[in-house]
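With one protein chain withheld, the remaining protein chains of the complex are depicted in position.
Naming follows writing order (A, B and C), and every chain is counted from residue 1.
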Amino acid sequence: MSEATRSIGWVGCGRMGTAMARRLVLAGNDVTVTNRTLAKTENLADLGAKVVERPRDLALCDIVFIMVSANDDLTEVISGPFGLLSDPEHAPGIIVDCSTVSSDTSQEVRTSCAQRGTAFLAAPVSGNPKVVAAGRLTLAVSGTVDAFQQVLPYFEQLGHGVTYVGDGEVARLVKICHNMMLGIVAQAMAEITVLAERGGIKRSDWLAFLNDSVMGSTFSRYKTPAFVNLDFKATFTPTLLRKDFDLGMAQAKSLSVPMPLSSLCTEIVKSAIGAGYIEEDFAVLLLEAARGAGLSLEAENIEIDDGLGQS
Amino acid sequence: MSEATRSIGWVGCGRMGTAMARRLVLAGNDVTVTNRTLAKTENLADLGAKVVERPRDLALCDIVFIMVSANDDLTEVISGPFGLLSDPEHAPGIIVDCSTVSSDTSQEVRTSCAQRGTAFLAAPVSGNPKVVAAGRLTLAVSGTVDAFQQVLPYFEQLGHGVTYVGDGEVARLVKICHNMMLGIVAQAMAEITVLAERGGIKRSDWLAFLNDSVMGSTFSRYKTPAFVNLDFKATFTPTLLRKDFDLGMAQAKSLSVPMPLSSLCTEIVKSAIGAGYIEEDFAVLLLEAARGAGLSLEAENIEIDDGLGQS
Amino acid sequence: MSEATRSIGWVGCGRMGTAMARRLVLAGNDVTVTNRTLAKTENLADLGAKVVERPRDLALCDIVFIMVSANDDLTEVISGPFGLLSDPEHAPGIIVDCSTVSSDTSQEVRTSCAQRGTAFLAAPVSGNPKVVAAGRLTLAVSGTVDAFQQVLPYFEQLGHGVTYVGDGEVARLVKICHNMMLGIVAQAMAEITVLAERGGIKRSDWLAFLNDSVMGSTFSRYKTPAFVNLDFKATFTPTLLRKDFDLGMAQAKSLSVPMPLSSLCTEIVKSAIGAGYIEEDFAVLLLEAARGAGLSLEAENIEIDDGLGQS
Partner (left out) sequence: MSEATRSIGWVGCGRMGTAMARRLVLAGNDVTVTNRTLAKTENLADLGAKVVERPRDLALCDIVFIMVSANDDLTEVISGPFGLLSDPEHAPGIIVDCSTVSSDTSQEVRTSCAQRGTAFLAAPVSGNPKVVAAGRLTLAVSGTVDAFQQVLPYFEQLGHGVTYVGDGEVARLVKICHNMMLGIVAQAMAEITVLAERGGIKRSDWLAFLNDSVMGSTFSRYKTPAFVNLDFKATFTPTLLRKDFDLGMAQAKSLSVPMPLSSLCTEIVKSAIGAGYIEEDFAVLLLEAARGAGLSLEAENIEIDDGLGQS
């Protein structure tokens, strides 16, 4: 197949899936989408995407991306009775899974794909729809080099950084590693921000300095409004973060890697959940840090740029 | 004094001091420098700086910057017999200290300056000469707003991010906060990188992904070569990092702020020093993490951009 | 069955099993023993125990105790072709398992026993043969109250403290809890002992004080010789301790209980293993603590009572 004529399928039009597929549609590709609840495909249809009813209807696509919620969903959309592989005549050339699933499930569907001659790439993403819209999504991809090379032009449309990290399911571990990093940095920001405030420094001043410094990151910048203005509307909940830490610590156990900061952070996140922070953004780690310091925080109510202006 | 005619003094021409003063000289300012060992002023003299023998000889400067090693040095260059304030007739308009000193020492010299009508700004910096050369130095400044406004144009020549954080010595705390952040991120990178490697991922791949992601920072990028190629030539030693953690934990004690990650990281850094890592870069935290995992690391010997191309 | 005439079976004559069965034989009970390697039953036979070839040969016993190494062994001696339940005509009245097995395996064999009308008690023990010989073994037991009451007289011969902790497999958790306590106390002793020594206090003096104080325990006393004289012949290895911490942290995960000290201790034990301490006693935590302090320990070579004189 030549790049010019490749047809793209997309399974899963939740918030993240829609934000991602939207980039492929706007880039002018031939994209056909589907979703369990078809109504959720409307936004993409309005932008020019074709819509089909079932994953099976994408069997003729060259490349099919998947963005679903959990292990069982992935198995269903690939190997289920109306799944991508359910048409005995046809199967997609390459299936790319961007969901967060276990390495075991990933391995199973990879095997099923292989039996049909379909290449499978694991390309789990982290981040949120605002990050996607800002063009800041990064992808770690594992599978065969050949399949990766073929999908690369589309990955580059999805985000700004794509890294091929090896065979099999290793991209799953890369994503977990990334999210543990994110959790530790968030907790570090929380406890250090409380120290700064107790020392007489406004949170907005300390974080402005941090963001300008060599430690500043897209993440530190986009969490700053929550820390300054105490707006904890969720982009990522403590419960989701804990799930990643649990997966990471399970790997640390089976690979016999001591991870003192990561394990401590796991317990701190667990404790925040036990204290009742379930639905809020995980930036509530700041509130728990303040509680331990006997500090009552006030929103500074300053307009802060989150650094995610769309690109 | 009008901005155009301001004369700048500089005390302290070690590696960091020279790298910083160099930027002011190259920007075309009227800069006069001095150093305990005069030979170290040669590089700056070659670029056009004037050289004097003693801090006292800078008493007529509008603004004098200081970059020395420790508490006693700062006291000496300001209040000593040949210090900036030792001329009974004249004293600099503003003294700006960029050194790492205790809040107590900072407070003492501030008082001495005030008695002579000299404004004093605390502007501690972190980073290393390469960061300075790359224009990535950031400064947190505390003191009076008026003095800050006057020095601002020069701060902006020194680096790319300057944040006024309040009165008195609070900039000292900001710097400590920054360096605790740096230590925690380094340890997180160390233990997570070992996990990734044990999971079959090349360090260079994992770190490339990290650096591209929302967690990537100037810091994570410039530490990557050390992590990948195991080059531990010091830019910042475990001993210096421990000093900042000790100062931070002392503040955490006096301000009653629980800092679980910071305190654990303090102990980990202490342990690396006890194990014999004194002169190396603090990136040796990677070696300690690998030891605990029973993992023997090999240099990947890949050319890696540290992201600090000069600007 | 009246207490006077109860016949006791014993499966498993390794070091711990022999030490325990020995107490029942010496107390004058009618004890029949078996072991995969029959030669290991000789010591007990010399004391008056009867020996049979296979667990199946104990099917007529009123109470059968089991002390084997792992999950599979327990399943084999109960449900295997020559197991305790393999005789279609007869099955023991009560089976008491003292091994360290998973809750899942425990639940499975409990079900198998129930189908044959045999009561099953989980009675995992910790400690070592010296502790058993000293009469200091403690037992946590779970299962039905009735079965517990019947076996109680024999439990009291085995050790000095028996606690009924509830239904089902909860005794397994009690043992894990106990061993996490043991690991934390050992690490606390390690790091605090290093502090004392660096402060100029002999290990033997500090530990003598500790043992006399309200914090002194049978455990702290019997670990003292290893800490003072650096004799690390294993009674319990870091690998075994790590297994208990892993089980405990898995429970902490599934029950959502934050355990900061326990998780940190898990990583410290993991790290000692990664550093190469596999076969030694877990008192080597002292060596790791000393390494981090840059301290070279010397054996004090003092005769120390371990407090385990036999009773």
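As a convention for this text, a contact is a pair of C-beta atoms (placed from the backbone, for glycine too) under 8 Å apart; a residue touches a chain by one contact, two chains touch by 3 or more.
Keep in mind the model is a prediction, meaning the values are calculated, not measured.
*Asks:* Would you mind listing the shown chains in contact with the chain that isn't displayed?
*Replies:* So, taking every chain into account, the missing one touches A, B, C.
*Asks:* Looking at the whole complex, which of B:N179, B:Q251 or B:S271 touches the chain that is not displayed?
*Replies:* From the options B:N179, B:Q251 or B:S271, the contact with the absent chain belongs to B:S271.
*Asks:* Please identify which residue in C:V51, C:A133 or C:V185 touches the non-displayed chain.
*Replies:* The single option touching the absent chain is C:V185.
*Asks:* Which residue from C:G143, C:P258 or C:G274 sits in contact with the chain not drawn here?
*Replies:* Of the listed residues, the one touching the omitted chain is C:P258.
*Asks:* List the chain B residues touching the unshown chain?
*Replies:* Touch with the absent chain occurs at residues 246, 249, 253, 256-260, 263-264, 266-268, 270-271, 273-274.
*Asks:* Touching the missing chain, which residues of chain A?
*Replies:* Touching the chain left out of view, chain A contributes residues 260, 264, 267, 270-271, 273-276, 291-295.
*Asks:* By the contact definition given up top, give the residues of chain C that touch the hidden chain.
*Replies:* Residues 126-127, 131, 136, 138, 140, 160-166, 170, 173-174, 177-178, 180-182, 184-185, 187-189, 191-192, 194-196, 198-202, 205-206, 208-210, 212-220, 222, 248, 251-252, 255-262, 264-265, 268, 289, 292-295 of chain C touch the chain that is not shown.
Here is the rule we use: only the chains that are shown with their structure count from here on.
*Asks:* Which category does the touching pattern between chains fall into here: line, ring, star, complete, or other?
*Replies:* complete
*Asks:* Indicate whether more than half of the residue numbers at the chain B-chain C interface occur in both copies; give same if so and different if not.
*Replies:* same
*Asks:* Please find which chain has its CA centre nearest to the centre of all protein CA atoms in view.
*Replies:* Answer by centroid distance: A.
*Asks:* How many Å are there between the centre of chain A and the centre of chain C, using C-alpha atoms for each centre?
*Replies:* So the centre of chain A lies 45 Å away from the centre of chain C.
*Asks:* Report the inter-chain centroid distance for chain A and chain B in whole angstrom, where each centroid is the mean of the CA atoms.
*Replies:* About 35 Å, centre to centre.
*Asks:* Using the touch rule from the top of the page, what residues of chain A touch 2 or more other chains?
*Replies:* 256-260, 264, 268
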